[in-house]
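Note that this is a trimmed complex: some chains were dropped, and none of the rest were shifted.
Every chain is named by a letter (A and B) in the order it is written, and numbering of its residues begins at 1.
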Amino acid sequence: MNLMPDQNRAAERKLHFDRIGLSAFLDEAFPGASRPSYGQVVSVEVDHVRMTLQPREEMLRPGDIVSGGSQMQFIDGAAYAVVLAHVGPVAMAVTHTLNVSFLRACRRETMIADARLMKLGRRLATVDVRLWQGSEDRLVAQSTVGYALP
Amino acid sequence: MNLMPDQNRAAERKLHFDRIGLSAFLDEAFPGASRPSYGQVVSVEVDHVRMTLQPREEMLRPGDIVSGGSQMQFIDGAAYAVVLAHVGPVAMAVTHTLNVSFLRACRRETMIADARLMKLGRRLATVDVRLWQGSEDRLVAQSTVGYALP
């Protein structure tokens, strides 16, 4: 992959995928039982991908709240999506680090993840992911995800 | 819960659950579809719980490797288990922060998680979790998990 160094300047970043292309790629890449846990692409813009997920039965833990593991899977998928949207399908990006702060209980209702590129280098990408329900300032979790690019 | 302050000194910590008691509690607390993703308790000692998990179909991503989300769910569950083993079932502990470094691809084979208490305060517990396959020095992931105690 010949990732131009100036991809690191936000003003010069370009999208490889639009919403439909990114959705199709994810459907193909995750054909199996795990696909539902990654949710659906809502919008794709430079530096920003929004995903949505309806919690499923197996994502819940006692108290009818979404488990931390399910939230992290969704977060990781959203970070992956925003990286792919910029570098395209040739990249076999691998999560390197993920840290998450859980801010509120995640209720059994629509989850939204906003994944924003903070840096896109040649070898490493860093993504901020905000998970919310109801309104954007009602954060459920914030996560910073580091991806290693091949 | 009257957690003695000196629980924070490793030498004076005591177990509330043994392996059988902890397993029974987890089976009861996670009765539904999510139970398998937490794995089985192998051993319970002061400051240390070991869990094991056989990857299931829905935990895999392309390349026949275990997804990051599934690893994090297992890690989170192991951290929860070691906290519970010490504070007992009265505590509704909630994950506050989790950070993980992925060190190697997680293959479709037995996963072991060693969760060790680094601190058990009255309000916050901090746990080191090492995920490995094959041998203890073949780390797949390292994670530090912070729990808020009620």
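Worth a mention:
Please note the rule applied: a residue touches a chain if its C-beta (ideal position, glycine included) is under 8 Å from a C-beta of that chain, and two chains touch if they have at least 3 such contacts.
Small disclaimer: the values here were computed from a predicted structure and weren't measured.
All protein chains share one sequence; of the complete assembly in this entry, 2 are displayed, while the total copy number is 4.
We take it that only the chains that are shown with their structure count from here on.
Rounded to whole angstrom units, the spacing between the C-alpha centres of subunit A and subunit B is 25.
Looking at the complex, you find that subunit A touches subunit B at residues 29-30, 32-34, 37, 57-62, 67-70, 72-74, 76-77, 94-102, 105.
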